[in-house]
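Pasting a structure below so you can have a look.
Complex shown without one protein chain; remaining protein chains in place.
Here is chain A:
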Amino acid sequence: MNAETSDAPPTSLVDRTVVPGDTVLDLTAMANQTIKLGAGLRQDCDTISVMKAGKLRLSKPNKYWVESSHKRYVPCVEDTVLGIVVDCKPDNFLVDIKAPTLAFLPVLAFEGGTRRNIPKFEIGTLLYVRVVKANNSMNPELSCMDETGKAAEFGQLKDGYMFETSTGLSRMLLSSPTCPVLEALGKKLSYEIAVGLNGRVWVNASSPSTVILVSNAIMNSESLSGLQQKIMVEKLMQRLQ
């Protein structure tokens, strides 16, 4: 029925748009290779099939994943996210990270954390945290320390302004080389930014007008190309003067 499937099977679907149900890898043909699967792929007997629509990506030599943009976040170990404290329990803070379930932040997961110096977070506090445990059947677990036990940049984000975006946009903001919109803004303005992979972005600057400008520029950049982003930022700058 479908010319593409029945006539000649495509040799590789890498960098192409895939939809759920597509078969992207045949494991029988690659018996002695180790491959790593990321978001949106699953093993189905001897094949790897797709379960989310997006672009299939390959990071050489062996990492495959489907790149897509959503409004919900699926926790993954070592992601850095922005969370909001929703409840304080004796052992854990309950933190909303836009995942299906609330995440636990143990009260001792801070640099030099002991029973005596438990931080006091009010409900609604915004935190920059790292995901340390993530699986389907348990609530994700967070930490305010890096691998070496240092506080690094993690912890409470005071003042500033937080807005929600899609996971695709936040990934774009974190990509290297620096995303054009952030680079163009950084040439003229000084601001602080924290981007969580869960689609939350926090911006702080000395004046509220800068915060508003930076946040608007970021929110507008979602569907623009690199060059368009630069033009858009320049236009915003002109309006500021």
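As a working rule, contacts are C-beta pairs under 8 Å (C-beta built on N, C-alpha and C of every residue); 3 or more make two chains touch, one makes a residue touch a chain; residues count from 1.
FYI, contacts and distances are computed from a predicted model.
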Chain not displayed: protein name in its UniProt record ("LALA0S03e08152g1_1", "GPI transamidase component PIG-T", "Tetratricopeptide repeat protein 7B" or "Exosome complex exonuclease RRP46 homolog"): "Exosome complex exonuclease RRP46 homolog"
Candidates A:P20, A:G38, A:G112 or A:G149 - the one touching the absent chain: A:P20
Touch with the omitted chain, as defined above, among A:N32, A:T114, A:S137 or A:Q241: A:S137
Selected residue (touches chain absent from view) among A:N62, A:S206 or A:S225: A:S225
Residues in chain A touching the chain absent from view: 1-2, 4-6, 9-13, 16-26, 40, 42, 47, 49, 51-55, 67-72, 74, 100-102, 136-137, 166, 168-169, 171-172, 175, 179, 222-226
